[in-house]
Structures are given as C-alpha cells and as structure tokens.
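Omission of a single protein chain aside, the complex is shown with its protein chains in their original locations.
Up next, subunit A:
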Amino acid sequence: MLKKRIVPAIDVLDDKAVKYVQFRNPTIIGDPAELGRKYAEDGADELIYLDTTASLKNQEVKYEWIRRVAEEVYIPFSVIGGVRTIEDFRLLLRAGADKVGVNSAAVLRPELLNEAAAIFGKQCVVLGLDAMPILSEDGSIERWEVYTHSGHENSGRDVLEWAQEAAYRGAGEIICTSIHKDGMKTGYDLELIKLLSENVSIPIIASGGAGELHHISEVFTEAKADAALVASMIHYGHYTIQEIKQHVKEHGIPMR
C-alpha cells in the first residue's frame, strides 16, 4: 500500500539553512546537507528545499549546496525557488535535485510545465501553489485564488482550476501552501487541501500551518493529503519526525 509522506521543508539562504520569523529575519539553523541527512535518518520520506536566495549572482553557491545534499542524502529531495526556465530545471537536476519546483514562472507562462515534463518527465516537475481564500460577504470562504511572487501578488486565478490545468500540462505533484495559515501553527487549511486532493489527479503535499501532532493526522484523515510538509514543528525540536510518524500511525494511516 502506498504510504503517506512526512516531508520536512528547509529554507535556504545563500548556502545556509535558515528559519524565517514572520517571513523576515532569517536565523541560521544549520547546513542544508547536514540537516537533510539528520532528518532522513530520523525517518523523513522526502525533503523540500525552499531556496530563498534572491540574488542571481549567487547561482554557483546554490548548485554547490545542492551537490552536497545529493552527496549526503539518500532519499528524494526537491528544490523550489526562483526557477524560471528550462535551463534552470536542467541545472538543478544536474546538481542532483530529484525534483524541481516552479511557482510564479508557471503562472506567468504555463507552457513551462509542458516543456519541462516533455524533456525531464513529469515526475520531477513540482508545482508550487500559494493560495489565499476569497471571502464572501458573510465572511465564509467563497474560493481560493493563486498568489505569486512569494505571496505578494494576486494572479486572480482560481486555485482548483489552476491546479487541474497544471496537472494536465505536466506537473507531477503540487505543494499547496495556504498563505493565511502559514506560520500560524493552527493547522493546515483542511478545506483547501481536501478540495485539491479530491479533484486533482496528481499527489498533493499540504503546506502551511502545522504546529501540533493532530494537525498532521487530520490533514491525512480529513483532507486526504498525500503528504504533509512540516517545518517549524521539527526545526525547533518540539517534535521529532519519528514522533510525528508514530502519532500518524496510531490514527491508522499507513506510514513507512
């Protein structure tokens, strides 16, 4: 039986693993490769590196740390952040990434997904999707819209419609982050994740909001996610991956 996945997300700035507080003030939490190896040994099923390095002149630095991750980590890892072209895909895959995530660039030019899938195969094409709820007059959530540029710009596109289009074009997996939940530690956006999990034909990784163990089990049982992204829960040592997996297993969810 296919297992549900626990996926640690590691933010990277230049060549350091960092943690952002309220999307600002990065503090160094370690080395990307060492941290990755530690999480892999603790039972992580996969890793996601979010490259937050804005400056283009640090490209070489980027490939260097990715190469080191590839040397030390023997589980799959994705790199997301700043990917715009097929050449970016090629360089990241060559450096050793198993999957490459694309976000804003795919919204701006959806054909990028078709092209990447045709050349590298859809298994390594990950769509990063940042969603924000649109409220109706009575304050209930009407739908979700896709935001780009690290959640700063509203593309106006409907989330479900975009997710389905991306899957059709060539994305092999979607990491869906609900912006309003991110960093809040109040749980994932279950409604949003459920909407996507039930209506999109590719795996959905839920992101944004995990703070407690029951948040993880409920995103699997209630929202039918394929994988759960965890960050601050484990980076600060509140929980280990083994503890998370044990908890999830106790709720009858298949785990490795």
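Following the convention adopted for this analysis, contacts are C-beta pairs under 8 Å (C-beta built on N, C-alpha and C of every residue); 3 or more make two chains touch, one makes a residue touch a chain; residues count from 1.
FYI, contacts and distances are computed from a predicted model.
Student: Looking at UniProt, which of "Imidazole glycerol phosphate synthase subunit HisH", "NADH-quinone oxidoreductase subunit M", "Betaine reductase" or "Cytochrome c oxidase subunit 3" names the chain that isn't shown?
Tutor: Per the UniProt record, that chain is "Imidazole glycerol phosphate synthase subunit HisH".
Student: Among A:96, A:110 or A:183, which one touches the chain that has been omitted from the display?
Tutor: A:96
Student: Using the touch definition from the top, which of A:61, A:75, A:91 or A:134 touches the missing chain?
Tutor: A:75
Student: What does the interface between subunit A and the hidden chain look like in terms of residue numbers?
Tutor: 1-5, 40, 45-46, 70-71, 74-76, 93-94, 96, 98, 118-124, 172-173, 201-203, 226-227, 256
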